[in-house]
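Everything below concerns the one structure shown next.
Note that one protein chain is taken out, while the other chains of the complex remain in position.
First chain written, first letter: the chains are A and B, and each begins at residue 1.
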Amino acid sequence: MPVLLEPDRAPALSELLKAIPGGLVQRVVQGSGDFVDPPIAGLGALTSAGPSEISFIVHAKYLPQMSQTRACAVIVLPEIDEQLAASDPVPAYARVVCKHPYLLYARLAQWFDWARQPARLAAIHPTAIVDPTAQVAPSASIGAYTVVGARSRIGAMTQIGAGTVIGADVEIGVSSNIHARVTIYDNVRIGARALILSGAVLGADGFGFAPDPSIAKGAWGRIPQFGGVLIGNDVEIGANTTVDRGALEDTVLEDGVKLDNQIMIGHNCRIGAHTAAAACVGVAGSTTVGARCTLGGAAMLSGHLVIGDDVHISGGTAVTYNISTPGRYTGVFPSTEHAEWQRNAAVVSQLSTLRKRLRALERG
Amino acid sequence: MPVLLEPDRAPALSELLKAIPGGLVQRVVQGSGDFVDPPIAGLGALTSAGPSEISFIVHAKYLPQMSQTRACAVIVLPEIDEQLAASDPVPAYARVVCKHPYLLYARLAQWFDWARQPARLAAIHPTAIVDPTAQVAPSASIGAYTVVGARSRIGAMTQIGAGTVIGADVEIGVSSNIHARVTIYDNVRIGARALILSGAVLGADGFGFAPDPSIAKGAWGRIPQFGGVLIGNDVEIGANTTVDRGALEDTVLEDGVKLDNQIMIGHNCRIGAHTAAAACVGVAGSTTVGARCTLGGAAMLSGHLVIGDDVHISGGTAVTYNISTPGRYTGVFPSTEHAEWQRNAAVVSQLSTLRKRLRALERG
Partner (left out) sequence: MPVLLEPDRAPALSELLKAIPGGLVQRVVQGSGDFVDPPIAGLGALTSAGPSEISFIVHAKYLPQMSQTRACAVIVLPEIDEQLAASDPVPAYARVVCKHPYLLYARLAQWFDWARQPARLAAIHPTAIVDPTAQVAPSASIGAYTVVGARSRIGAMTQIGAGTVIGADVEIGVSSNIHARVTIYDNVRIGARALILSGAVLGADGFGFAPDPSIAKGAWGRIPQFGGVLIGNDVEIGANTTVDRGALEDTVLEDGVKLDNQIMIGHNCRIGAHTAAAACVGVAGSTTVGARCTLGGAAMLSGHLVIGDDVHISGGTAVTYNISTPGRYTGVFPSTEHAEWQRNAAVVSQLSTLRKRLRALERG
């Protein structure tokens, strides 16, 4: 476990909980141990948290781990708290009773993440090359060897990491965090509170070609891509993820979109608000995905599709048609021991024949 | 829509069409509006083009959008032009009649892309580190914080973006455009008119290992990769795509190959001329792909395969055997609502048994 705060900076449990917005905590129950409003230096998993850390349990199946925890406080569901209160002896740790323990854990983690940050001086590193026409908010910071192009605007409190290259006419909103070695092409606009991880490439040219036999038989002529990328507020984009610029219009990521690593969003796509995609997902060009969707890891969406709101695509699934009804959709060949797969896969290429034979039998 | 050219730089329609090579335009038909040889400042989609823009229609299904367009000129197929000429009233816009509207659009877009470029001064940025033995053409330009290794040669009019790292003994042909934050390892040779997008890595070591039990049970000993990467003319390589160097020979991309983002080309592969691969494709080592093939998004080709010319692999398809006959090849588990998938997938692992049972019934 990382010790997140030095002991002299660790807040008492009651203070810590007061700092968390949302009225999530129902009550705090004193345990049988010495932990009277203990100082909390960090968070930890049940099995590895130390005595100055708070832990959490999100499911009753982890109850056996609770008897071993050294944490001084544990976030618990009301029904788990009742079980623990009835146990003999009562656990040593304080119980923080809460209907949404995972959300409370997230909020506590956000608080510690904020509290552990060293005070950053707003500064443009002397090696950063910022075009004289760019506007960088006085409270923003820009890392070493970063390049910012003409007329680009960097919002207040936004941090840009080392080695990042930002083109011309880029806008980045307030309180955003662009990590090291990101590329942002010209005409990309990003809202507030963005988080962009290293290696991400935003606004590279979309993959557009017209067959051009005048070059050679079968040759392709490039279609320049004039659109931009428009990214809403609270969007997070993972490491080495790529979002291409549109051909004529913008590629759009709406508010709250979360993209994991190594995702590819093609040109002219629109990804709806609060949609989350796990790693290695690909969305081909001109596809629209609705709000509050989830795309499992390595899911692949064909181009020019329309996927509605609240659609959940399982990992590894290829989607080749429009989906308008909310729900979960899947298409994965089940994996098995190899020899068994061989036997069954051999039948796959005879399925149509098999169906005919079955019909023939049915007709007698 | 981006306004591509300021009004004082917008060419008249007739001038613009004269600048486009290829004799693609059959005729220009005046519409009922005031658009007499109008100035054209840019291109736009039918529904979003403004009155100083030219648009295009590639399929009759978009005809309904034409009645709403504000474009001053529209590229149309001859058969669509006939319909429009017979309509009452005749549309306001000028009709540019052309048998290949998509190609004409591509050519116009290329013209605008060229015309809108600010005049770039050929220059080596003062922070670029160019080895004294490297040769950079006087008309080439090299961006900030870019590194060029020993004996490398950069061709005339070629542009290298910021933060790119180029190794030793690299050759890049004329009129190429290497964007920001690209990595080109030693001994990679690239032809003329290349376009390499950010994050691409060309010439990283191939993944070659020999089992070496002297290290540990099951351990792997590295096989150094001595080959290079040889890239023809007119090749485009997408963002975060990787092309590994060969083990002993070169990995080869022939003329006109187009690779989208996040593609992986393994060591010793050869990709034939004018073959295009959509995003997230993987080609394992030592596989040869013929000319004029297309690989759909996330298609995966096993290693040591030979794929002939004019083969088209659908998106999401895994190819594990040689293909010599031109045509389209597919292998994707169809996706459905999840519960339906569960029911059907459960049968997949019984297919071999099902076939046997069917046979037994057939035998009576």
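What we mean here is this: a residue touches a chain if its C-beta (ideal position, glycine included) is under 8 Å from a C-beta of that chain, and two chains touch if they have at least 3 such contacts.
As the structure is a prediction and not an experimental result, all values here were calculated from the model.
Asker: From the list A:V25, A:L63, A:A85 or A:A144, pick the residue that touches the absent chain.
Answerer: Spelled out, the listed residue whose C-beta touches the missing chain is A:A144.
Asker: Of B:G31, B:G155, B:G232 or B:G266, which one is in contact with the hidden chain?
Answerer: Selected residue, touching the omitted chain: B:G266.
Asker: In the complete assembly, which of B:D81, B:E171 or B:D244 touches the absent chain?
Answerer: The one listed residue touching the chain not shown is B:D244.
Asker: Among B:G199, B:G256 or B:G297, single out the residue that touches the unshown chain.
Answerer: If we include the chain that is not displayed, B:G199 is the one touching it.
Asker: Taking the full complex into account, what residues of chain B touch the chain not shown?
Answerer: 129, 145, 147, 163, 165, 181, 183, 185, 187, 199, 201, 204-205, 207, 209-212, 214-224, 226-228, 240, 242, 244, 248-249, 262, 264, 266, 280, 282, 284, 298, 300, 302-303, 313-314, 317-320, 325, 327-334, 336, 340, 343-344, 346-348, 350-351, 354, 357-358, 361
Asker: What residues on chain A make contact with the chain left out of this view?
Answerer: Chain A touches the missing chain through residues 1-2, 4, 21-22, 42-45, 48, 100, 102-103, 105-107, 109-110, 112-113, 127, 143-145, 161-163, 179-181, 195, 197-199, 234, 236, 238-240, 255-256, 258, 260-262, 273-274, 276, 278-280, 291-292, 297-298, 310, 315-316, 332-338, 341-342, 345, 348-352, 354-355, 358, 361-362.
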